[in-house]
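One chain of protein is taken out of this complex; the other chains stay put.
And then chain A:
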Amino acid sequence: MAGIKDTTAIVGIGQTPFARHLADDERTLACRAVLAALDDAGIAPGEVDALSSYTMEETDEVELAKAVGFGDLTFFSKVGYGGGGSCATVAHLAAAIAAGQATVGVAWRSRKRGSGPRPWKNTTVQLPTPAQWTRPFGLLRPADEIAMLTRRYMHEYGATRDHLFNVALACRNRANQNPAAVMYERPLTREMYMTSRWISEPLCLFDNCLETDGALACVVVSAERARDCRRRPVYVHSAAQGLPAQHHGMVNYWNDDPLTGPAWTAARHLWKHADFTPQDVDVAQIYDAFTALIPLSLEGYGFCGRGEGGAFTEQGALEIGGRLPLNTSGGGLSEAYVHGFNLITEGVRQLRGTSTAQVPDAATCLVTAGEGVPTSALLLRS
């Protein structure tokens, strides 16, 4: 089986402004981001024949297609589990195009999480693991569920709040270089971090991602078609989804090893189909709804051993010039929280050489989706 390695490329990216509140509704934001991505690629909307998004996306295919003037669609898919689906939207398009089911694919996410409701306030929505086992006891928000794993992780491996601060700081420093980032003009200090209010101990305000309005999109075509597009192609080298055996989502408290999660499953497939290894990754965009997901993901994707994710962040490892520059547009913590789609577009910019925090000569980039929920990941290369 030949697989999808390097057979498709991301050739266009687009986004709206990011803010706590944008006037446009989600559908309008989706249209703007998609049209910007197609313009970036130099491809007319009428040529699009494939779509992919998240099950939580509220602009559906019919509305988007008729608004922006797509042609006949022959492939459309949606991926579940919130931010776990981000990279899978690109993976599904890559697989569909490689298999001949479509030729021009658009993936997108539009969300008014800044001015809209907080999803955890809707207690009628059921989760992958029934909420009867957690919510009555006051484990209400994703932050509470991940904080539980974080406390255990810190206890078992000696990780500290300083390690989590290293993650928050790296993301904030990159946002301070990125005029599009919500936190562009807002530097973070250790004192601010250590004295900030708690959200769910051991996670404080700065361990939590932003709440943002915004939309992003990207365009995927075959490698052959990519050569004729306006921008330098960024190839989808390897892609994976991951749902481990006996996994329970963000409340992964009931298996033999709760501190391994979907990243480990996605990583095994990702590296099996790649021509390079974690040591060859020039820059990483790792899903950061919470700082604690970074040490877990560093372990899961093979950048360090079990329990070493906290220590990995020391000595500026995640900064530009460090071992693994992280979330170079600011990530969900400091650029925008749009279910991780901004990590994909930043991966593309790094490999085009157009990031506002460019890693010199970056040729390989790992992009990941939410850890702690059924996830997905991409290895991109120039």
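The rule we apply is simple: a contact is a pair of C-beta atoms (placed from the backbone, for glycine too) under 8 Å apart; a residue touches a chain by one contact, two chains touch by 3 or more; residues count from 1.
Keep in mind that, in the parts below, contacts and distances are computed from a predicted model.
K.L.:
Given the options "Biotin synthase", "Dihydroorotate dehydrogenase", "Inner membrane ABC transporter permease protein YjfF" or "OB-fold domain-containing protein", say which is the protein name UniProt records for the missing chain.
P.N.:
Protein name of the absent chain (UniProt record): "OB-fold domain-containing protein".
K.L.:
Which is it among A:16, A:200 or A:238 that touches the chain not included here?
P.N.:
Residue touching the absent chain, from the options given: A:200.
K.L.:
Who touches the missing chain here, A:144, A:207, A:346 or A:371?
P.N.:
With A:144, A:207, A:346 or A:371 as choices, the missing chain is touched by A:144.
K.L.:
Touching the hidden chain in the full complex, which residues of chain A are there? Just list them.
P.N.:
Chain A touches the missing chain through residues 118, 121, 123, 126, 129-141, 143-144, 147-149, 151-152, 155, 197-202, 246, 248, 251, 253-256, 258.
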